[in-house]
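Here the complex is missing a single protein chain, while all its other protein chains stay put.
First chain written, first letter: the chains are A, B and C, and each begins at residue 1.
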Amino acid sequence: MEKIGVLTSGGDAPGMNAAIRAVVRAALARGLHVVGIRRGYAGLLAKDMPRLGLKSVTNIVQRSGTVLETRRCQEMYTPEGRARAIENLREEGVEGLVAIGGDGTFRGATLLAAEGGIKVVGIPGTIDNDIYGTDATIGFDTAVNTALEAIDKIRDTAESLERLFFVEVMGRTRGFIALHVGVAGGAEQILIPESEEDVDELCRSLERSFGRGKRSAIVVVAEGDEAGGAIGIARRVASCLKTESRVCILGHVQRGGSPTARDRILASKLGVAAVAALAEGRDGCMVGEVEGRIVHTPLHETWEKTKELDPSLLDLMKVLAT
Amino acid sequence: MEKIGVLTSGGDAPGMNAAIRAVVRAALARGLHVVGIRRGYAGLLAKDMPRLGLKSVTNIVQRSGTVLETRRCQEMYTPEGRARAIENLREEGVEGLVAIGGDGTFRGATLLAAEGGIKVVGIPGTIDNDIYGTDATIGFDTAVNTALEAIDKIRDTAESLERLFFVEVMGRTRGFIALHVGVAGGAEQILIPESEEDVDELCRSLERSFGRGKRSAIVVVAEGDEAGGAIGIARRVASCLKTESRVCILGHVQRGGSPTARDRILASKLGVAAVAALAEGRDGCMVGEVEGRIVHTPLHETWEKTKELDPSLLDLMKVLAT
Amino acid sequence: MEKIGVLTSGGDAPGMNAAIRAVVRAALARGLHVVGIRRGYAGLLAKDMPRLGLKSVTNIVQRSGTVLETRRCQEMYTPEGRARAIENLREEGVEGLVAIGGDGTFRGATLLAAEGGIKVVGIPGTIDNDIYGTDATIGFDTAVNTALEAIDKIRDTAESLERLFFVEVMGRTRGFIALHVGVAGGAEQILIPESEEDVDELCRSLERSFGRGKRSAIVVVAEGDEAGGAIGIARRVASCLKTESRVCILGHVQRGGSPTARDRILASKLGVAAVAALAEGRDGCMVGEVEGRIVHTPLHETWEKTKELDPSLLDLMKVLAT
Partner (left out) sequence: MEKIGVLTSGGDAPGMNAAIRAVVRAALARGLHVVGIRRGYAGLLAKDMPRLGLKSVTNIVQRSGTVLETRRCQEMYTPEGRARAIENLREEGVEGLVAIGGDGTFRGATLLAAEGGIKVVGIPGTIDNDIYGTDATIGFDTAVNTALEAIDKIRDTAESLERLFFVEVMGRTRGFIALHVGVAGGAEQILIPESEEDVDELCRSLERSFGRGKRSAIVVVAEGDEAGGAIGIARRVASCLKTESRVCILGHVQRGGSPTARDRILASKLGVAAVAALAEGRDGCMVGEVEGRIVHTPLHETWEKTKELDPSLLDLMKVLAT
């Protein structure tokens, strides 16, 4: 293998740039050439893939977003689109591809690998942490800390006039962010898609808290919770408890910000590991970190298998949110 | 005058503690005794007013919220309530009162002063900056910087997949926070209660921006904008432009956080000035800072007169948001 | 066991309050009484140990420092001192002790346990991460992120006039902070007590960097590096390379700040685990987290055995700092 490509795709996540930097430096250290495919799969189709050298990745380790950008690209889901992508890669002499992103990114890469004989290695980059095969995805730690700062600021004021706060965090289908933020932020309740608490139960629990003398309560809601978004839940709880409530929806704020140390170190490790995997002839796998060690997982398993929430955190919530 | 009281009331604001500290230290330096009235006017009625010494205000200059706490208190709006408050102050020997808060705080203090012969000086503490008689209120600078951080984080990700972001900031009746955050954050549009832009006009303006090649746009919306909250506006714009949009509602996050240098310095100046005003025999006024100088404004003017938005910022928006 | 005590001792670390909160809530949930021993071992001798209830630990999860405070206490290193401490604990009916801190804290606790028949469980709380038996100590993640922010700010300006920056971080005998910060911050060089790089070697390496076109370089120095503190090293390098250099000494800034999500979650887990350990009859051990699981290590091993630096990070430095 003499030349590899690297792309970011899907929603961006803090730490993607640290991963790009690690891929480029590790590849150059092995004597490989690297091209950066801009705007995800769109750049593959447009053949927008400049050569990357040491200087291309100077001073980006701390930056949020992705210097390679990312776009939606429907064409990659057509056989014609993929045929063109494969041809472009061949013309450019690219034999291996590092794809940084989530679920959708990996599905696209798998199709490319199957149809085009391109070797593909994935790096999990998404704030949602919903990818099997790694304890944490790149961007998760930053997103949790960003949401935590918001909760701390609400807590500053929570002893004052208002009593009841709802904070909606990201997580359409999974409650990783909500669970970690809720435990770290000392939230009174967490609503996540994985559990079936209903609003009545929530109301009774909050009443017990206020009855024991709590001045205020913070409820963290994952955007995908089946009871509905924070605004709807807040309205129902407020009407049930006959108290005002306040809502904060963090939204894409959680996607930004300079990555934490942990996200940068994870991104650096996985970037180096992805290049090593390609150099060793691996293919169709994702590099992840499990219990401190680099692990290779077949790409299709990353979305077919379900990553479990940390059960010890669910237990902690019960003890600590008293 | 031998003894004064200090209270915080209404919504809390970052920097209130720095003001309390300055009041206490300035009073002690003049040989006055100080009591801290806890939970705003509620503490007056409950006679919850401990003596404050030098140590009471150690290590609070940097803390958000208010160590004296604040509550709602309907009783103060009855003659009986106020009669009791006045009696409590007399029994305690409190001859002067420093009231830190906003509009409602000053109205309550004015009634007390009129009915009870207590000398009252107000300090403007509210994130909304909607008080006549001071260029900035305590907490405003912190709230603006907090909202700005959120916009910066959205901007980090704004070059990626999504195009259109709405950020709702505080300001039920006035657009101070929205205007300052919008200019500082480089927002494409700002919707404030003071101006009558309609959603159609907003859509055409955004279309022009996208037409000129902008990848994304951030619209700052004051919660009190007449076009409705950010969620409603976002829905209408998204349907008109046939594009997805994302909403962030910052809510009470803007009320928390350690105060900025500017808020702490302003709070310190006004705290010292309030004590000086009482010592000089002033009464029924608010201390503020206008063009760098301490100014005394009759309390009733602070809510009767309207503070104007900085017209130079409105001009800046037009030039810079191109 | 009916009553336990909890204390913090030694240098404070962000997350200690989250640990105290977890100990108290977990103990109350098991029907145990809890006293908080104030000012470390000094409070044991002064019998300053108030009862802690649910409200005692409300709203402290996000606060830095330790609400129980910590002091130096030479008397605990005398047999008489310890005899008095043990008597005080007995009189108070305290049968188990949770000691939060580092090396010195655990040595003191071990002597107490040996001489007094008090059951002791340790929780590792120190920013230095130099304790065997846990992958991370409470406070380490926060300290690394604090130092990282400083490096990011220097990097902002590093492309401007100046070329050569030295940043001294904490770590008298171990380079954990320096290594993690260096990798995450993209430092050009890291000097740690564990490795024997000399200043000449450092100069040659920096010359190569500048020769390849780098505009600037950041060198992270652990305060305990054998080549001396950052100021001395900077002077020697600047004179050797005939270039100006700038020094930043972060000092105790690294001990403060609101704890990160990771530190709070770790502290919460270990607080609950420590109470469980006492309830299960364990004694003379420290609770730690290794590869995601709670582990119990005999207290004396925590200082007798040496915790290794992560070798994969040392490798990363070589690849990435090119």
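In this section, a residue touches a chain if its C-beta (ideal position, glycine included) is under 8 Å from a C-beta of that chain, and two chains touch if they have at least 3 such contacts.
These numbers come from a predicted model, not from an experiment.
S.K.: Of the chains that are displayed, which are in contact with the missing one across the whole complex?
M.R.: Answer for the hidden chain's contacts among shown chains: B, C.
S.K.: With respect to the chain omitted from the figure, which of C:Ile60, C:Leu111 or C:Val253 is a touching residue?
M.R.: C:Val253
S.K.: Pick out which of B:Val181, B:Leu206 or B:Ile233 touches the chain that's been left out of the picture.
M.R.: Candidates B:Val181, B:Leu206 or B:Ile233; residue touching the omitted chain: B:Val181.
S.K.: Would you write out the residues of subunit C that touch the absent chain, in ascending order?
M.R.: 10-12, 14, 64-66, 69-72, 146, 150, 152-162, 165, 231, 246-257
S.K.: Mind listing the subunit B residues that contact the chain we can't see here?
M.R.: 21-22, 25-26, 28-29, 54-55, 58-59, 61-62, 135, 141, 144-145, 148-149, 152, 155, 159, 180-181, 183-186, 212-214, 258, 260-262, 264-265, 268-269, 272, 291-292, 312-313, 315-316, 319-320, 322
One rule holds in what follows: only the chains that are shown with their structure count from here on.
S.K.: Treating touching as the only link between chains, describe the layout with one word: line, ring, star, complete or other.
M.R.: line
S.K.: Where the CA atoms of subunit A average out and where those of subunit C average out, how many Å apart are those spots?
M.R.: Measuring from centre to centre gives 29 Å for this pair.
S.K.: Send over the residues of subunit B in touch with two or more other chains.
M.R.: If we look for residues of subunit B contacting two or more partner chains, we find none.
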